[in-house]
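What you see is the complex with one protein chain gone and the rest in place.
Coming up: subunit A.
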Amino acid sequence: MAREAPPALVEQEFILNALKEDIRLDGRGVDQFRPLNITFGEEYGHVKLQLGKTSLVVRISAEVTKPRDDRPFDGLFNIAMELSAMGSPAWENGRSTDYETHVTHVLDRVVRHSNALDTESLCILKGVSCWSIRADVHVLDYDGNLTDAACIAVMTGLQHFRRPDAVVRDGQVIVYGVEERVPVALNITHKPLSVSFCTFNEGHNILVDATRKEEQAAEGEMVIGINNGGEVCFVSKFSGASLDPISVVEKTDVALLKVKELNTQLDKVLQADLAKRAKLGMADESRAANDR
């Protein structure tokens, strides 16, 4: 199967007609996200995210490498996302689809090119060694709005991740293990997130966080990447029906509101997890018995 099975025509009609009365299939508001659930694994930077029925896992890892010759002061940061048959039977293993290119492009633009992660702080020794940060996105279940889900998960992962401490002594790079020195958090300059909009009925209905069925019934799509301060770092209108410029401006405000909401939620989850970890760490240290 090379592409997603489209919904029946009657179903599409139903979605569109319901939208004319401002009703969504799952009863959400027009600017409402599906319930977002974020949990963390044992290691740092291991994020499990569920947005409605879309679910994915992000794993952040760090490695010492040589910086690129033309950027001796910069570390490396990569987002690797490969859609496998696990997420949807429509995706073939080992072959990239247009959708994959689209999502990786948005992620790259919103997170990497907006310099959300300060790559200069990843430099250890100029031109010799630097950290290479890698974010692996594994899509487990696909039910629409992969871009936003992946963006939220990658940003959470970056804020949650701790890399081992490294120092330079007499021109030698020493990397300390996690047990020897407290690992260091990454330097996040700002927190951009993407918000995708789907348009229906000649631009009359513009929805946030569309499910797979809504995405298939949509006539066009628009993605806005914006941070907490209201700085737009990415706008795309790749395909589909044309859109009124006024609604682009209007939806930017909606996106800002959504990003602020999401970021407060993320902060809460991150704080809770860090507090839990601190407590566990203290309990470990104060325990008299040896680990058997």
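Keep in mind that, in the parts below, contacts are C-beta pairs under 8 Å (C-beta built on N, C-alpha and C of every residue); 3 or more make two chains touch, one makes a residue touch a chain; residues count from 1.
Note that contacts and distances are computed from a predicted model.
Peer 1: If you look up the hidden chain in UniProt, what protein name do you find among "Ubiquinone biosynthesis protein", "Exosome complex subunit Rrp46", "DNA replication licensing factor MCM4" or "Large ribosomal subunit protein mL43"?
Peer 2: "Exosome complex subunit Rrp46"
Peer 1: Which of A:D31, A:E82 or A:D108 sits in contact with the chain that's absent?
Peer 2: A:E82
Peer 1: For a quick check of understanding: of A:R59, A:H160, A:K213 or A:K251, which residue touches the chain that isn't displayed?
Peer 2: Of the listed residues, the one touching the omitted chain is A:R59.
Peer 1: Using the touch definition up top, pick the residue from A:H138, A:R163, A:K213 or A:K258 that touches the left-out chain.
Peer 2: A:H138
Peer 1: Mind pulling the subunit A residues that touch the left-out chain?
Peer 2: Per the touch rule, subunit A residues meeting the hidden chain are 1-2, 41-43, 46, 53, 55, 57, 59, 61, 80, 82, 84-89, 92-94, 134, 136, 138, 140-143.
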